[in-house]
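Left out: one protein chain. Kept in place: all the others.
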Amino acid sequence: MNAALEFRDVSKSFTLHLRGGTVLPVVAGASFAVAPGECGVLWGPSGTGKSSLLRMAYGNYRCDGGAILVRDGGRVIDVARAAPREVLALRARTMSYVSQFLRVIPRVSARDVVEAAGREGGMSEAAARARAGDLLARLNLPERLWNLPPATFSGGEQQRVNIARGLIAPRPILLLDEPTASLDAQNRAVVAELVEERRAAGAAILGIVHDAAMREAIGGRIIDVTRFGTARAA
Amino acid sequence: MSDMREFRPGADPSSRLPPRSGDDGVAGALPPQAGRGDEASAYNFAYLDEGTKRMIRRALLKAVAVPGYQVPFASREMPMPYGWGTGGVQVTAAILGRSDVLKVIDQGADDTTNAVSIRRFFAKTAGVATTTHTAEASVIQTRHRIPERPLTENQTLVYQVPIPEPLRFLEPRETETRQMHALAEYGLMHVKLYEDISRHGHIATTYAYPVEVAGRYVMDPSPTPKFDNPKMDDCPALQLFGAGRERRIYAVPPYTKVRSLDFEDHPFRVQRFDQPCALCAAEGVYLDEMLMDDSGRRMFICSDTDHCEERRAAGHVGTEGVA
Partner (left out) sequence: MSDALLQARGLTKRYGARLACADISFDLDPGEVLAIVGESGSGKSTLLSLIATELAPDAGTVSYRMRDGVMRDLAGLSKAERRALMRTDWGFVRQDATQGLRMAVSAGGNVGERLMGLGERHYGQIRAQAIDWLDRVEIAADRIDDPPTRFSGGMRQRLQIARNLVTTPRLVLMDEPTSGLDVSVQARLLDLIRRLVAELGLAVIIVTHDLAVARLLSHRVMVMRAGRVVETGLTDQVLDDPADAYTQLLVSSVLAA
């Protein structure tokens, strides 16, 4: 496998037990790959399973069928079948995931949130500290906020902490779930720049990016998710 | 319950005991000095029946075989309240022979009510000779003190023990303390000493200071002051401990290692007294503080009355002593 990340015939549905066992198909037959240094952009109207695909790649959602292959150094691991600790190991060294919202941890300051992610990703304490400050500064988070827990921050401020957290450790795969939705144009541009730096450095990027300028800036190749649509309309 | 109804206030409870004159042929052959009245012959030798004494002796043998280990025994009701030495009295009764000479001390003194009562009790029920002189005694029953005069191989020291369990202070569950003894888990004992130092800056426990016996069991020397702990170590006399209410017997055989627990940086130390005994000028002995008058004048005198008297008889005179 040359790709950093490859979906092979992946299918997923939700069974809603609380609604009488209704089965809600999400995707079926999803097959695509993202190479190192490449940026794949999941494309399609909302409800077509873009987010679910990203979450499956990260092991956050289960995968019902098919394989999700991740290159982890010299090995290839199928996230769909991996044991929990293998998934955790992948998250620590191989994949980062930037969600739409920061999950706030009580009492932990913005800078510490970012720094901790760097250390979990294998950076030294000093390197993580320096890089955390660097990222927060580039993302225009006022320095007076760095030592405060982000619980009281605005949505945009929290999201910039979240992005810094996802980008600090140089992992080979970067998963982005609309990271710039709550940001202004200036900060969107900064995020595009940071992501492009990572891509240029050889990271494989798979994302949901609605912002055209950003898509342009990171050279996103469109992956049409409607192709993996299920017979839901029927 | 039917017994309760038959109980007549004012009646001597012992009069309801069946005569035991046949047992061992002892009571009928009391030495003359014991025959201070016919009623004495109503008791078995040393009050307890022979079956009970054998039971206690079996417990004593086990206690001697496993130094420091608390052996349960079927403690009997004695004609005195708990807290007055019923454990020690039962042990003494079980080991006493006709030729023994008994000394009883309470706080080191031979002349306190408790000591006098117990001495009289055995004079009456066993007819043994009694003494106040440590050197003459073959059995010494004590509460609190070990005599100042070094004990010999021919002597047995019997302690009256109120609370035999050294771990009780911190661990109220008997099942757990037994487990701790069985597995020699004695960290908790040091927690007690730790608490002492953290509160007082030094180990402030002066009585019932825990010791390790023969490198194995941790034992409570009971209300004995820690001043006397070193006397327990490698002592030529047999040391027996009886706890009546708690129904436990334990022992330290002659010449057994008895080590007081401590910390490396807070080693075990005995109390020191600034002055010698005011009556006999003895140094390095345990002193009691005595108030002299209403103005608060006080003096320190030997707690071991016999030791003090012997010294004075030999001509030693303290600051308050009379030559």
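A few points about this structure:
All chains are identified by letter, namely A and B, in their written order; residue positions are counted from 1 within each chain.
In the analysis below, a residue touches a chain if its C-beta (ideal position, glycine included) is under 8 Å from a C-beta of that chain, and two chains touch if they have at least 3 such contacts.
Predicted, not measured: the structure shown is a model, and the values here were computed from it.
Here one chain is not drawn; of B:E50, B:E136, B:E195 or B:D233, the residue touching it is B:E195.
In the full complex, subunit A contacts the hidden chain through residues 14-18, 55, 59-62, 83-85, 87-88, 105-108. Taking the complete complex into account, residues 170, 179, 183, 185, 187-188, 190-191, 194-195, 197-199, 262-266 of subunit B touch the chain not shown.
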